[in-house]
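For this view, one protein chain was removed and the others were kept in their places.
For chain A:
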């Protein structure tokens, strides 16, 4: 039974369970719903939940497990001798799947009978010829083991699918009957449904957490794999970043320090731009601006946060870079060789971060209670004295938190670096030189036809892990500072 209809059937059973459960509940109370523990619809929902949830869960698990089991069994059927020297078992299995698919389509199109497609004794050449006639793509001549495996694969999938339909429908039916059996005036359907809903919410929350854990684990395992191929000491202390391009040379220098330095340097420049501008605009918006100005200016500033970073990258490449070249380039002071430099990327990234700093700081400054300002004004302080000596100290922990959050954004930024800072990994103090960051290198190591088993590709995971640890540390530090030094105001 196709999946769509199967799901629909389960949902249909659930709705039948709802209607029957409701009716049965009313009947059991003699038509007087006041005698029931819960509202009649709760009895209906109880039956519906019991029929749909376990059945759909089983469906999901089955859909995940069946391909694994079938693949393993079929893979064992192919003898080692059938795997050519130049190929691998994985490629053969792909061929098996293709052939099985071809058979399926041919049968569906009516060009082949079911018996013929499943006939274990059928002539291989005849089958592949008929597959070709049917317009099914068969890459090479199908060999005997592949054909047998494909037939087996197809048979297993068909029976598996049938078994799944039966099992799921059966489970739905059992659940439905169970829910209906429970109906009695004293049964606390309301509480049971409440628990069911709670379980649903927990499941939604755990999916997010499990995904995070999954991402983390994939990073960890690949990083471990990388450190098996490349010494960790060289990675963390290496002053040179020079991956060999062939990917098989084995003579790559993969030192992370130049990349970390680039990341750090560009982030510092970005923060040096973003923090004063963002903070000052936050102070203006929250303390000086009149309501109409604020109503216009704040959303305008926040529009900056909505611009995709690739657009900022273009801005860096086409506007800021050439502008800096005019001043610091060979025509001007002669410090700059090309438009792509730490300065270019840092300035543009700083502009990108302004709304982060200003918007968060503005909220934090607004959260400082008016009574503190009144207290200061009441002592004869001016507005700027009040801001400097009362409002900002009170808001400082939150502002530090905002800055650290902006810093972790800066560290994770990629597109502006790719377009604005160049691709050369370099340890230099000159901000007008091209440098690159960890993120930009992750992109360049994984794009192109990289062999995913080589250290040159796997290093990306180690870089990602390093970055993850750094930004995680920054975020934890930010949270810690905000919590520890936050003044408690009602």
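Just so we're on the same page, contacts are C-beta pairs under 8 Å (C-beta built on N, C-alpha and C of every residue); 3 or more make two chains touch, one makes a residue touch a chain; residues count from 1.
What we mean here is this: contacts and distances are computed from a predicted model.
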Per UniProt, the name of the complex member that is left out, chosen from "Phosphate ABC transporter ATP-binding protein, PhoT family", "CdiI immunity protein domain-containing protein", "KipI family sensor histidine kinase inhibitor" or "Putative monovalent cation/H+ antiporter subunit A": "Phosphate ABC transporter ATP-binding protein, PhoT family"
Contact with the hidden chain (one of A:381, A:400 or A:443): A:381
Per the touch definition above, residue among A:67, A:214, A:276 or A:393 touching the missing chain: A:393
Chain A residues that touch the omitted chain in the full complex: 290-291, 369, 371-382, 385, 389-390, 393-394, 487-488
